[in-house]
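Sharing a structure here in structure tokens format.
Note that one protein chain of the assembly has been removed; the remaining protein chains are unaltered in position.
As written, the chains take the letters A, B and C, and residue 1 is the first residue of each chain.
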Amino acid sequence: MVERIDVGILGATGVVGQHFVSLLAEHPWFRLTWIAASDRSAGRRYAEIPWRIVPPRPTFADDLVISRVEPDAAPSLVFSALDAAVAGEAETAFARAGRLVISNARNHRMDPLVPLLIPEVNPDHLKLLSQQRHAYEWDGGIITNPNCSTVFLTMALAALRPFRPQRVLVTTLQALSGAGYPGVPALDAVGNVIPFIAGEEQKMETEPLKLLGTLTEDGIENAGIIISAQATRVPVADGHTVAMSVLLGQDAAVQEIRAAFESWTGVPQQLGLPTAPARPLVYVDADDRPQPKLDVMRDGGMAVTIGRLRRCPLFTCKFVVLGHNTIRGAAGAALLNAELAHATGALKRDVVQRKQSKLSV
Amino acid sequence: MVERIDVGILGATGVVGQHFVSLLAEHPWFRLTWIAASDRSAGRRYAEIPWRIVPPRPTFADDLVISRVEPDAAPSLVFSALDAAVAGEAETAFARAGRLVISNARNHRMDPLVPLLIPEVNPDHLKLLSQQRHAYEWDGGIITNPNCSTVFLTMALAALRPFRPQRVLVTTLQALSGAGYPGVPALDAVGNVIPFIAGEEQKMETEPLKLLGTLTEDGIENAGIIISAQATRVPVADGHTVAMSVLLGQDAAVQEIRAAFESWTGVPQQLGLPTAPARPLVYVDADDRPQPKLDVMRDGGMAVTIGRLRRCPLFTCKFVVLGHNTIRGAAGAALLNAELAHATGALKRDVVQRKQSKLSV
Amino acid sequence: MVERIDVGILGATGVVGQHFVSLLAEHPWFRLTWIAASDRSAGRRYAEIPWRIVPPRPTFADDLVISRVEPDAAPSLVFSALDAAVAGEAETAFARAGRLVISNARNHRMDPLVPLLIPEVNPDHLKLLSQQRHAYEWDGGIITNPNCSTVFLTMALAALRPFRPQRVLVTTLQALSGAGYPGVPALDAVGNVIPFIAGEEQKMETEPLKLLGTLTEDGIENAGIIISAQATRVPVADGHTVAMSVLLGQDAAVQEIRAAFESWTGVPQQLGLPTAPARPLVYVDADDRPQPKLDVMRDGGMAVTIGRLRRCPLFTCKFVVLGHNTIRGAAGAALLNAELAHATGALKRDVVQRKQSKLSV
Partner (left out) sequence: MVERIDVGILGATGVVGQHFVSLLAEHPWFRLTWIAASDRSAGRRYAEIPWRIVPPRPTFADDLVISRVEPDAAPSLVFSALDAAVAGEAETAFARAGRLVISNARNHRMDPLVPLLIPEVNPDHLKLLSQQRHAYEWDGGIITNPNCSTVFLTMALAALRPFRPQRVLVTTLQALSGAGYPGVPALDAVGNVIPFIAGEEQKMETEPLKLLGTLTEDGIENAGIIISAQATRVPVADGHTVAMSVLLGQDAAVQEIRAAFESWTGVPQQLGLPTAPARPLVYVDADDRPQPKLDVMRDGGMAVTIGRLRRCPLFTCKFVVLGHNTIRGAAGAALLNAELAHATGALKRDVVQRKQSKLSV
């Protein structure tokens, strides 16, 4: 095995942070050597932090001592699971201090110079990194992944690009883990539905336009799609269910659309990135699927499941998408971004030599 | 108190049947004297049937002995909570035998001669009853209420009739009690979402067109609305949450739309029907409402709660509707239909003198 | 109607506080005129506080303005739903300032001079109030009710006093509302069991000894019972299920024990206290009962349901008890205590004339 790259985690104690630790436990390229969290946790051994997620706690990180969120001792590559309340300034500080931040936080996503990436969807947007570093005079940089629900709906739309999606009505049934820990009080969740998640709908209505946009000399030109979103919270531990109706610019038969889902693949699959699923979208041919219980862990939580494709009386078609919100929708999304950056050379050049600006993906 | 009218229940042992018993416990107009269920239960005292619903079992029905589903000894007015597998023929037999059947089953809903009623929405459709009895040469008759989810979405659309709703995209998060008992296996329900309910979407896409249609000399002329529905099942005991996006033929400000919901009322309120809620639609002004836990029992489960009204990027507006599926969406819906029939004279004339055919509501 | 007595609530915004407001909405003796809560809420109208409990929000309290937890403007009788972190000192301050505090908090329960009351179990312990006021030189006083689970297990044991209960092994399955709001994070609750509730087992092992103890000239002589408790938290909204095995000093047939449960009654029933259930314990004769869903709201949540009585291979008998934790186990418990105090004259004499020390119940 070649030597692994040292990486760190900002916000290592929360739900997404714990998924980062879990996914890095046996990673072939990255070696977790540094973790940071709020001052409340700083100084404690990682083993002292209560483990909250279903994948078992790996022991390899037990003896890491939690640092404060400051770049001095951090490795060159850090994953950020910071809360949005602090992520904005902290990530900027790390980028300025020469670290490449692979962030799950929302703060920098819509910055025109920050790549908002799903490696199967828009790997070429990674090229923004050079412009970013040049413009901001950072030795490091920031790469972001989208909001969890946005990941799933955008992957479905990306597979439909041959038919030019134009209008999308999406309703989500989102899992509790999406709210972090402690998150939703149990009294509000058990046997109940909450038809509101702060900020979620706005993200689903805007982030896909950048993700599906075109990289030009002047930056990203947003895709000309209109999305209307309704988010709800349901008593499910993990797995966001996303019901979509889509108007396509070019009509297509249901069988063609299904084939588009099933054949869709991307750069992560071509490059064989370690965290990439064999197929990013898996169509399940049963009336009552996808279901969180049965489908959320498909391919380690990195594959997205689609089902119930049929004609829509109003638009072209409707279907249901399911993804693991804290893996494919958060920690796994960021990790795949880091793998893409590494595999395409962006990582190395970013870290070592900031002038170099030509990225090819 | 005037003398009460004897009534019966077909399918008195299921979830909806039990709600009929509960709602009739202290009814000022109707007196439950006869109950029927499948041969498996026939001959048993009602007290022997396990009680499955949250409102406590009333004792008044304990000593009623369950009859077979045959009209001979049945009173003139019967409520039907029969399963669709048997309701079609059984209800016809009762109508032919001179009974007025107030049915919650789906079998006869789309029969052009059978009133499909929500008393606040289309009370005039009750006039079909005379044509029905004339055409079928029945001494009795059949009146139906819609599918549970259809009740809630149609009430919202009815309130918007001043603005001419034209396109509707609806996603439902439906409660477990909608599947009856035993219904959904717990292993499929707990911590899960099932994105499919057999037949449900088709009902939501067709029944509202009849409900919102116009009664003409030639029968009901369907409303010119196109509806696209996605149904899901969530681990909630009672209460269907319905997320809607609506295109209105006449644009309206959010405040006008809200005022339309809040001011909407109908014949049941004017007549003071015993089961009618003070307001059929109640708008709740909080980001995270309506919720099944907090709103489902509003006005005894007969009022429907609306919230989250806002602009839709694609259509005119979007909002969330919640109703009690087995009360306002089933047993209470049928009871309100019977009350309407009684209050407008349809009941008496139907039962006593079938030639009489002019109803005015 | 006679003039009602003005009362207040300390901690009116939490789950138990909201139940106090709900139960006082139409109380024949008490009129809620004053509410207090933490400084964070002080100054706001009660209508601005999010309503968290299933019984609908009564409108009568909407315009009460939340005071700080200070006795100056408080009425003579106050209910306390304060958090244990602040209840100790605050309740003492109110008692010193001449208020009678009917408290649900744990802080003063085990004070030898403070009555720990279940009105059906030990109404005579109310006499401690005079000693308390004399000893502490308070113009007011403090009366407490037990921990929620303790209420249910102690009521069952009280009914068995004729057979002298000696050893009790109890395992509880406790509802989420017992933890208040926000309480248990949903991620810990949904589809899970937590086999620990801080402090709960110790309360169940000690409080019943005082409740079932004998009032002597020297105070309460604890009952000679040994209790071993195991508490667990389950994903139920309301209703603690309590499984008990009991060794009786005097053997009894199952039928005798059942008769003891069914015939057990007390002073609240004799006096017809407004909040008293017709029967404090109701035995349900079905294999699979009691169940939170079906039994928790029996008699408005004030009656406790028992079932599954049978021989225990180790002790004399075992059975299952269910009660509403925030009604009979908290707000309703305190309210019944206040009603007892009022009906037996303790309230009046306590408040008005502290020297008077003979209470007869």
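The rule we apply is simple: a contact is a pair of C-beta atoms (placed from the backbone, for glycine too) under 8 Å apart; a residue touches a chain by one contact, two chains touch by 3 or more.
Bear in mind the structure is a predicted one, so any value in this text is a computation, not a measurement.
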| item | value |
| --- | --- |
| Which displayed chains the unshown chain touches | A, B, C |
| Among C:P115, C:G141, C:P165 or C:P235, the residue in touch with the chain that has been omitted | C:P235 |
| Residue among B:P75, B:P195, B:P208 or B:P235 touching the omitted chain | B:P235 |
| Hidden-chain contact residue, picked from the options A:A25, A:A42, A:A252 or A:M297 | A:M297 |
| Among C:R106, C:R161 or C:K318, the residue in touch with the chain that has been omitted | C:K318 |
| Touching residue (missing chain; options B:A25, B:A42 or B:V190) | B:V190 |
| Contact set of chain B toward the excluded chain (per top definition) | 15, 52, 176-177, 179, 181-191, 235-237 |
| Contacts of chain C with the absent chain, listed as residue ranges | 167, 169, 171, 173, 188, 191-196, 198, 205, 226-228, 230, 232, 234-237, 239, 241, 243, 245, 287-293, 307-308, 312-315, 318, 320 |
| Residues belonging to chain A that touch the chain removed from view | 50-51, 54, 56, 190-191, 237, 286, 293-294, 297-298 |
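Methods note: only the chains that are shown with their structure count from here on.
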| item | value |
| --- | --- |
| Fraction-based call for chain B against chain A, same above half, different below | same |
| Centre-to-centre distance between chain C and chain B (centres being mean Cα positions), rounded to whole Å | 41 |
| Centre-of-Cα separation between chain C and chain A, whole angstrom | 49 |
| Chain A and chain B, separation of their C-alpha mean positions in angstrom | 44 |
| Shared interface positions of chain A, touching two or more other chains | 188, 191, 235-237 |
